[in-house]
Structures are given as C-alpha cells and as structure tokens.
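Take a look at this one; I'll ask things after.
With one protein chain withheld, the remaining protein chains of the complex are depicted in position.
After this line comes subunit A, so read on.
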Amino acid sequence: MSSNATPAGAEVTTEAERSTGRHSAVPAQRANRRAKAPLSENKRAERRLGWVLCAPAALVMVLVTAYPILYSVWLSLQRFDLRFPDQREFIGLENYATVLTNQFWWTAFGITALITVVTVAVELVLGMGLALIMHRTLVGRGIVRTAALIPYGIVTVVAAFSWRYAWTPGTGYLANVFDGSAPLTERASSLAIIMLAEIWKTTPFMALLLMAGLALVPEDLLKAASTDGATSWQRFTKVMLPVMKPAILVALLFRTLDAFRVFDNIFVLTAGGNETSSVSMLAYNNLIRGLNLGIGSTMSVLIFITVAIIAFVFVKLFGTAAPGSDDGERR
C-alpha cells in the first residue's frame, strides 16, 4: 500500500494549487524548471546510469511490440489469403476500404461500443458500492475481499462456459427460471447475457482499483467535512470523489480498454451468432478461421488505432495519469 503514498502526495499538491488559484500554477512550474537547471555532476551521472540500465529492457520492449505492429500494418496493405498463396499482391489501402464499408464491421463496432459503455458504467457504480463496503468492513476484512475477488480469479473461458450452460434450456438452472426459453438464441437477450457475464467477472477488479483510491481519502478531511455539517452524500461527492479522481480515471481507462477487447465471453456464449460479434471476434474470424491475413490484419490495425484513441482521450483530455507517473510532470 506504500506505493499509494505518491499519488496521494501529488493530489495534495494539486489541491494546494487549486486553493491558491490557477494563476499561481505557471510561476510554480517556472520555479520548477529553474530548480532543475543547475544539475550537479553527480546527479547527471546517476541519470545516465539510469538510462543505460533501462535501455536493454526498453529495446526489447520496442522490438517485441513494434515488430508485430509494423508487420500487421504491412500485411494489411496486401491481398494475402493463405488459401490463395499465388495471388498475394500489394493493394495499398484497398483492405481498409473493404473493411470500413462493410456492414459486419460496423455492426461489430457498434456492439463493441455498446458493451464497453454499458459494462463500464455499471461496473463503476457497482464497483464503487463494493469498494465502499469492503473499505468499511470491520469483521473478516480479508475474507470479504477475497470472496469478492473470486469471479475475477476464475478463468474467463471457464466462467463463460458455466454461463452458457446455465442459460441453455434443459441443462441450465437460469434458463429454467424463464420458462425454458433459449435466451442465447436471440440477439437482445444474448447481448444482455454477455454483458452480465462481463460485469460479473470484472466488477471485483473495478472495486479493487477503487478501494485503492478510497485508501487515499484522508480520514481528517472526512471528519472536518462532517464537523462542518456535510451529509454523507455531500461527503461522498464533495470530498471522496474529488480526492479519488485519479484512481477512478485509471480504473475507467483500464476497464474501457479491457472491455473494448471483449472476446472470451462472446466466443463461448454465442460464437458471434445473431450479430453479437465484437471487433476482436471479427478479427479472429477473419485472421485465424478465414486465413485472410490481409483483411484480418486490417481489422487488428483498426482495433489498435481505436484503443490508442481511447487511451489518448483518457490521458490527454481527462488527465488520467498512468500508474507510477508523476502527477506534476504530466501537465
């Protein structure tokens, strides 16, 4: 929990900045830069050593992540179907035109966006509730937290299978609740079940991240607020939420990126039937099952771009700090 001290400290400084007024932030930054300028020889050597030490790791990271990304970009510019190896050719952006004008792609994109928005919103609310409960639990704290984490600990595919059987008429207890109809055969109900399975699985993760955020809220602030006559709702919205903002944004960023890549649950529950494919499912179908490396890679690149845009929006517009990065340097 000691790692939480840094963001907490950082947040306190921003609180201080806010209280002193916006205009003071600029001189503060300038002062910061001035303080940086006279760097001692010792410090500089230390920095150089730091760079040298992390260079190999950085290099490996670049090789490992950059190569596949560049290769899939290269593949996406070709007609490359493993079944027609003799007809491989460079076709420029034609694959992008094919995918971006295809209704299957946009249906999948819409489904993915819907799943992302709905599940993340529900998870945020539920996760916050769960976090508050776990934070305030006095008896059996460890057990309560462990129990809440169980769904997240179960392998997604395994959990998805149990959901599928539960909703299959005859074998499933949940299907029998609804007079033996087959909810996985219809679009709306399958989507609801997919989202339910996602929410069930990842709410604990959300709760865990939010609980770390709750630990940042100083008891003193809450006490002071209640002395001033704030109701518990006011304490929650006016004190806890602002202090927790970085933690909430990080949780949202993680979950949004995660939710956008939804695959396992759909793969097992409907296999994309009844127009319930997500974009990842679609890329898998085209790449692995369809053996169409060109179209499949095009989709992977498009998914990559979307994920990058989501991350950009969170980091630049909402000011989400990546864990470990200093709050002050981001601005």
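In this text, a residue touches a chain if its C-beta (ideal position, glycine included) is under 8 Å from a C-beta of that chain, and two chains touch if they have at least 3 such contacts; residues count from 1.
The definition used in the following text is that contacts and distances are computed from a predicted model.
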Pick from "Multiple sugar transport system substrate-binding protein", "Monovalent cation/H+ antiporter subunit D", "Sarcosine oxidase, subunit beta" or "Molybdopterin synthase catalytic subunit" the UniProt protein name of the chain that isn't shown here.
-> "Multiple sugar transport system substrate-binding protein"
Identify the residue among A:98, A:137, A:226 or A:306 that touches the chain left out of the display.
-> A:98
By the document's definition of touch, the residue of A:76, A:202 or A:286 touching the omitted chain is A:286
Just one of A:75, A:197 or A:295 touches the chain that is missing; which is it?
-> A:295
What residue numbers in subunit A mark contact with the hidden partner chain?
-> 79, 81-85, 87, 98-99, 102, 104-105, 107-108, 169-170, 180-182, 184-186, 271-275, 277, 282, 285-286, 288-292, 294-295
